[in-house]
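All protein chains but one are shown in place.
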Amino acid sequence: MNQYLSQVKAIIWKDFVTELKTRELFSSMFVFAVLVMLIFIFSINLSIVSASQVGPGVLWVAILFAGTLGLNRSFALEKENGCLQGLMLAPVDRSAIFFGKMLSNLAFLLIMEAFLLPVFMIFFNVDIGSHLAPLLAVIFMGTLGFSALGTLLSSLSSNLKTREIMLPILLYPLMVPIAIGSVQLTGQILDGKSLTDMMNWVGLILCFDIIFISASIMTIDHILEE
Amino acid sequence: MSDASQETDNPGYGLMGLTAAAVLAALGAIFIYVPTERTEGVVQRIMYFHVPSAWIAFFAFFIVFLCSILYLWKKEREWDIYAHASAEIGIVFCSLVLITGPLWAKPIWGVWWVWDARLTSTLVLWLIYVAYLMLRAQSEPGSTRAKYAAVIGIVGFLDIPLIHFSVLWWRTFHPDPKFITTQGIGTGNETSMNITLMVALAAFTLLYFLLMSLRVRLERMKDEIDRIRKERLYSH
Partner (left out) sequence: MTESKPSPNFGPAIQVQGIRKHFGHLEALRGVDFELRKGEFLSLFGPNGAGKTTLIGILSALTRPSSGTAKVAGYDVKEADPEMRREIGVISHASFLYADLSPLENIRFYATMYGVERAEERAIEVIDEVGLKPRIHDRVRTFSRGMLQRLSIARAIVHNPSILFLDEPYTGLDQHASGILKVQLQALHTDQRTILMTTHDFSRGLEMCDRVAILVRGKLALWKSADQVDPADFERLYLETVEQAK
């Protein structure tokens, strides 16, 4: 168990060191997310629609799109020089590889979101300070589900010739529950409602997280083995 | 599945005959036997295609799910063939649902598309299994493709209840649209509607098994041709 944890930690650590050295992933994800928000703002007439109504949707679209960039890169990194194969040679449980990659994807996304939220607040002129705790909880739950399913699918799509195209095509329809749920919850929270009034959505997203983390652990062996 | 696993030298004329009879019976029931619904008129008859198509699509994806699990467990090509065939058939019927839905909606509500829970879920389902087939089309034949497809087949089906509830609750936050419910079933004042729907369901189910057996046979033939070609290639 100790060995397992130190392996997961080593994978996360490796991804962080790589990111600290190259600074490629974070900057491209963040800039892309801001651009997505900007494009949506241009396409919506904010004098007709209220910002707090469309804001959550735009925020989550930005997160999902930017997250896809990160996922695409995550396993591309492992493919360069055949590193994934080297990793597979080691006495490491395949689920440890999954958890390591999932947690580093999750961490990168959460950091990116931490920077994105102030931008969102300014662009849409919404006050998030008063509902920060439930908002962060919702963002965490949604991002967790996205990272779990996204890591599973990017481990799969990274072996395809058309990986950059196939990842979103596979991922987005499966992400519908998270997309709808997170947008609904974020919207309600910004309207000042309490999270306890929307336990059905919270339950749905938690179910998503649990189901797809479990499904990933059960199937990752088959994806990673040759 | 027993129909689908029939030997290649037996094209399953029995099943074919049975399906033909059932389809004829269903057509008879839909267009001759069942009286025209009073409020919606003749267009309501589309329900007898719409509902069975939805049932078959769902059933087909369930078979994909089962065969995907069996494939990952047993690693036998058979299960991969079944999953593939069932996904293709599922997509065909899922497309039929998405076509007949708007056709039915337009004369009744005056719009082609309503973001109703059932129709929206079906659309998402359609996208998932189109992605599944794209994944298959884009990877080389072999065990890797089969494994990847199986993972999507499993993950996709597990997602269905979540999609269903998310889309359902999503709609309830908005002004109530006119829902497509299965208003024909049970609430119809005539039992003839029920009988017709049952006959149609039976005919579609038989059609599914017939298509499965044909598609599986085709895939096996492809395998055989591939094998013979490889053998010839090696022996020269």
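Labels A and B are assigned to the chains in the order they are written; within every chain, residues are numbered from 1.
The rule is short, and it goes like this: a residue touches a chain if its C-beta (ideal position, glycine included) is under 8 Å from a C-beta of that chain, and two chains touch if they have at least 3 such contacts.
Not measured: the values here are computed from a predicted model.
Among A:88, A:165 or A:218, only A:88 touches the chain left out of the display. The chain that is not drawn here is touched, among residues A:36, A:59 or A:77, by A:77. Counting over the whole complex, subunit B has residues 140-143, 223, 226-227, 230, 234 touching the chain that is not drawn.
Although one chain is hidden here, its contacts on subunit A can still be listed: residues 3, 6-7, 10, 13-14, 17-18, 21-22, 77, 80-83, 85-92, 225-226.
In the analysis below, only the chains that are shown with their structure count from here on.
Averaging Cα coordinates per chain places subunit A and subunit B 32 Å apart. Of all residues in subunit B, only 72, 124, 127-128, 131, 134-135, 138-139, 144, 147-148, 150-152, 154-156, 158-159, 162-163, 165-167, 169-170, 173 touch subunit A in the complex they form. Residues 149, 152-153, 156, 159-162, 166, 169-170, 172-174, 176-177, 180-181, 184, 200-201, 204, 207-208, 211-212, 215, 219, 222-223, 226 of subunit A are the ones touching subunit B in the complex.
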